[in-house]
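Every protein chain except one is present and positioned as in the full complex.
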Amino acid sequence: MFDDKLQEECGVFGIYTNRESQVDTARMAYYGLFSLQHRGQESAGIAVNNSGTILYRKEMGMVNEIFDDVILDYLKGHSAIGHVRYSTSGDSLAENAQPLVIKYTKGHMALAHNGNLTNAKRLRAELEAQGTIFQTTTDSEVIAALLSRARIRHRNIEESLEEVMGVIRGAYALLVMTPKKLIAARDPLGMRPLVMGIKDGNYVFSSESCAFDTLGVKLVRDVEPGEIIIIDENGMRSMHVEGASKRSALCVFEYIYFARPDSVIEGLEVYKARYRAGEALAKEHPVEADVVIGVPDSGLAAAHGYSVASGIPQAGGFMKNRYVGRTFIQPNQVQRELGVHLKLNPIRSIVEGKRVVMIDDSIVRGTTSRHIVNLLREAGATEVHVRISSPPVKYSCYFGIDTPERKNLVASNHSIDEIREMICADSLGYISRESLLETCKEAKLQFCTACFSGDYPVKIEDEEARGCQ
Amino acid sequence: MFDDKLQEECGVFGIYTNRESQVDTARMAYYGLFSLQHRGQESAGIAVNNSGTILYRKEMGMVNEIFDDVILDYLKGHSAIGHVRYSTSGDSLAENAQPLVIKYTKGHMALAHNGNLTNAKRLRAELEAQGTIFQTTTDSEVIAALLSRARIRHRNIEESLEEVMGVIRGAYALLVMTPKKLIAARDPLGMRPLVMGIKDGNYVFSSESCAFDTLGVKLVRDVEPGEIIIIDENGMRSMHVEGASKRSALCVFEYIYFARPDSVIEGLEVYKARYRAGEALAKEHPVEADVVIGVPDSGLAAAHGYSVASGIPQAGGFMKNRYVGRTFIQPNQVQRELGVHLKLNPIRSIVEGKRVVMIDDSIVRGTTSRHIVNLLREAGATEVHVRISSPPVKYSCYFGIDTPERKNLVASNHSIDEIREMICADSLGYISRESLLETCKEAKLQFCTACFSGDYPVKIEDEEARGCQ
Amino acid sequence: MFDDKLQEECGVFGIYTNRESQVDTARMAYYGLFSLQHRGQESAGIAVNNSGTILYRKEMGMVNEIFDDVILDYLKGHSAIGHVRYSTSGDSLAENAQPLVIKYTKGHMALAHNGNLTNAKRLRAELEAQGTIFQTTTDSEVIAALLSRARIRHRNIEESLEEVMGVIRGAYALLVMTPKKLIAARDPLGMRPLVMGIKDGNYVFSSESCAFDTLGVKLVRDVEPGEIIIIDENGMRSMHVEGASKRSALCVFEYIYFARPDSVIEGLEVYKARYRAGEALAKEHPVEADVVIGVPDSGLAAAHGYSVASGIPQAGGFMKNRYVGRTFIQPNQVQRELGVHLKLNPIRSIVEGKRVVMIDDSIVRGTTSRHIVNLLREAGATEVHVRISSPPVKYSCYFGIDTPERKNLVASNHSIDEIREMICADSLGYISRESLLETCKEAKLQFCTACFSGDYPVKIEDEEARGCQ
Partner (left out) sequence: MFDDKLQEECGVFGIYTNRESQVDTARMAYYGLFSLQHRGQESAGIAVNNSGTILYRKEMGMVNEIFDDVILDYLKGHSAIGHVRYSTSGDSLAENAQPLVIKYTKGHMALAHNGNLTNAKRLRAELEAQGTIFQTTTDSEVIAALLSRARIRHRNIEESLEEVMGVIRGAYALLVMTPKKLIAARDPLGMRPLVMGIKDGNYVFSSESCAFDTLGVKLVRDVEPGEIIIIDENGMRSMHVEGASKRSALCVFEYIYFARPDSVIEGLEVYKARYRAGEALAKEHPVEADVVIGVPDSGLAAAHGYSVASGIPQAGGFMKNRYVGRTFIQPNQVQRELGVHLKLNPIRSIVEGKRVVMIDDSIVRGTTSRHIVNLLREAGATEVHVRISSPPVKYSCYFGIDTPERKNLVASNHSIDEIREMICADSLGYISRESLLETCKEAKLQFCTACFSGDYPVKIEDEEARGCQ
């Protein structure tokens, strides 16, 4: 809303059952997507496989706005995939809602993905040059077009997907539902998360494990970078694209900000990583203060860690108004100043007369940080020491995260001290890249930290390809 | 609704202006489609060309339900095409709404068509076998896929279309809008109508001329069978596909039932053709009676002709309830008998004690005719003589008209006297095919009368291809 | 819409069943209101008596837009009343939708009425002066307030209503549903119509009998002026307010324009009255001409009569676009001239080169008449002779019909010849008041013809009380 945040991307969910098991797959997808709602609030959709015919519903809005009992009853099927989506505004957003449902030479197929291809523009141009038409601007449609072409030359959909994964570049967690199969795949670098679970013998996939907890699904493991998992009536099979797993590049911001703290990614609970980042900040940037306050919600875990490591008590110093929805009227017509106040209000008894350590996950443009620091000062804070649980964000993301252009990233153009001054803080400390990586070391794979370093793990062909499509 | 009618198909409308002329093309399309609403009440859409970007809105519902001032203001563009659609029910109707808007190798394109391809199934299979994916079940998408492929090999869109028209079989009136052009085309047999008009130097196309009267557009002429008309900044150009115009096969039911009586098709006013059919019926099937009553609305013109030719006075013997909409609740839960009564109620003072000649345009299954005859008898008619302004419908249509399967066409399995008995009429007379064609002789082209004779003007490849897609 | 018509008012429908009979009363009301939709398209509502609790739904929109199977299933009850409403625009229209549902000292009550009180303003002021609050601007609320007060002093609701009917002045057809009774009442002059029918032993009430035909209800008789009919578990009872039936004043425009032609009011079929008006016009204003054309829909019956009486053939010379709904976008932003064209288009083959007698039911402001005459001339009519099946409308109505202020009634300020010139007619003839009354003589009661004569049958207290409230 008034947020100056890296914006969350998309979330996917899938479930495959044997027909006789009578699981209500659409309702499973509904509650699964509900638990992934933080990954995208703009549109949502569920597609089910009804004996080879794909029924679906996708619309602008949040999960609980789109679906009701009548629709979920209609969406009968033995397998289902779902999607929640965030995106920047545009003309034909409704068309871009996922899952994408298509008819190809072998029947119907539904696709849902999270991430961003970095060579989608070139691939589209090549396909168009061969006569392909496109009806959306999603990468899913590019993948579907490639997949259906590959399918002609291959024995099955999984081998076709293997070929396609050799062609597309970028970040993706992908679910493909065909009449007889549910396929999950993750890009060779594992940039976007994707986990597999099981319940009553049925396989379930999700962007995050928090959806499993909700549904009583047991987390089995993460889909591996470059892995293709096929679920069909014969059970589960796995294959890997060539060259996968040699190196990996999971988006480190999943731990810092995107994922829900109760999710477990690559074996590491997100909360734990954030907590450790707070501990590291306490070591790297100690300060004498009276209270540690995390900016809700993502700063809370790091504040916990900072507090324990520093011995400075932690308190929930902000009241956050949770009722902001998609249709909220921006306060541009009254007073601009309302912006931050509407969403955050400090608790005076916690802040007044105190030296505050304020913990946040990142600074993007810097405007929101300045507003929050000022909120604390107005509420009586005598000092405000800002600690950031990520290194300075200096480079745009091309892998599905909505970042502003480089020139608008404050850390790209200013020294830390300049930023400190701009946000009116008494001191400012960012976690170091090394410490950050240390917090995630249990994850046992490598990370993409390109937004800090500019060192992109794959070549960026489409300069304009920012954001989740 | 409770109708046992051949169902209307679709309607298209298009307008091209020079950018500077400041015509509100979306509103022109809105009022144009409004006048074509009788050709399809299920979904509607308008796409405008906004400097190369195509903006659009298409939805389930009638024209006045979908568009409001906010949307029409948003749809700014120097050219526009629109579509109204009727179709049989299905799972994903919303996806099938037109115009179809796509991105292809030369930019954006919008297509709207009325009609039905008879080889679409084969063409889809061929395209799918080459890797093409489909997101709708419309013929428009097949045409778009072929067109974008042909475009690779041709200098321009019109030559590409010429090639495509050599491949597709069936009936169509087609509008294609590209960033710089508006193209109108009609199948080589001219099965579906399409007219061209002009207003203030701007070219306008419509399925029927009644939309021109509404807008003050001057009717110039019909697009010819097999003709491709290109409108761009240089004005109007025309070309013909090879073999066009040798023979033609305009759907004769446009005159009998589909078109609005005030429309002029191929130079012949629809009302006049219907009036003459009534005259012919009076000659072929005279009867001694007191009053001629047309079944509203399509039977009224023929009733006029019958009355004048026979000297038996005509009267509007039925009250028709016009407020039946898409969302009307079918009376299956109360009493089935309500069906016809809800829509038609006889005027007792006209009918009571009278020998009635009841004029209708066709008998399909026969059920509705029986109900209407009974309505007249209950209202006191002493005799009911049914006269039908089309020959017996014995064969299904494959060119865009929703007809039941052959086995459900009463004339396919029963003699005229059997039908008379089934519909409880005192006498029953159909116009002869010869007389019917005589009523349209001014139209100066040939007609498709396959639904009477089974003599289809093109080979039918897709047996299941009934209805408008 | 673009109409320059006296606007229709409201319609009411009611049904009472014995609990065990399992009639689906809400669906009966739905189809009944559907048949009364011509009396009001702005809002509609149904209330049912569910064992003493009143369930209801009322909303802006037409009957088929508001109700669906889910709602009708919810509206379970052994009796039901419904309402369709037309009104002029205002701020809080939704609040004014009927039926009005209230709680009073004896439980719940629902009211629906058609008409207009002429002393409502005074009654409101008196009630307010005693502390009453109002939440709508409907007369129903005034009646309900009076009724609940009267109920304190009377043994039952019907005697209370008798008292209230002695206090209120004006025109009304009223239905009141209490936990145990359904009551129908008509104002002492019988200004608004109300009929009673019976089906399977259940009593049904409706503004017009056309709703009975639809439902298979047998028309028993009209509720009499000043009559109160009570239906309860003991069957039907009737009482009359003092002074009722001495004289009556049924709105003659019900026959001329408002009612559906297939309705029977006071024993006279509406079509028959209109037909006779056409006959009378032919006698009073003969003319040499080639064709008689009624302006659809209300002019058609009179055109029939004119044709038969004059020997000049009748033809349906206009195509009327029926798809104009509440949400239709007015053409003020394109060209004003579109107005009439969008709704009416002449059939050229009928009009061209002909001397036309154009029959319409009334001239209010005169603007629409001029447009229609011009349509005929543009379509080639050589002469246009206008015949109007009502006398000149010179005075505003205060009894529930939306008429413009007197100064905007063209006949109020201009001679017939001036009007003829204004509407560009070659000749103009109005039916005489005497002939008009002669056409309705079978109705065996007297008529209100105040809009022609200014001779109002009751004193008008509220000068501003025009329109249906």
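Observations on the model:
We just call them A, B and C in the order they show up, numbering each chain from 1.
The rule is simple: a residue touches a chain if its C-beta (ideal position, glycine included) is under 8 Å from a C-beta of that chain, and two chains touch if they have at least 3 such contacts.
These numbers were taken from a predicted model, which means no experiment stands behind them.
Within the whole complex, touches from the chain that is not shown fall on A, C. Only one of A:16, A:30 or A:430 touches the chain withheld from this view, namely A:30. From the set C:117, C:144 or C:329, the residue in touch with the chain omitted from the display is C:144, counting the whole complex.
Contact between chain C and the unshown chain involves residues 53, 55-56, 91-92, 100-105, 109, 124-125, 128-135, 137, 144-145, 148-152. Not every partner is drawn; the one left out touches chain A at residues 24, 27-28, 30-31, 34-35, 37-38, 41, 62-65, 67-69, 72, 210, 213-216, 260-262, 264, 269, 271-272, 275, 300-301, 304, 307-308, 313-316, 319, 321-325, 327-329, 331, 333-335, 337-338, 341-342, 345-350.
Throughout what follows, only the chains that are shown with their structure count from here on.
Farthest chain from chain C (centres taken as the mean of C-alpha atoms): A. Across the structure, the highest number of inter-chain C-beta contacts is found for B-C. One simple way to say how far apart two chains are is to compare their mean CA positions; for chain B and chain C this gives 36 Å.
Contact of a single residue of chain C with at least two other chains is seen at no position.
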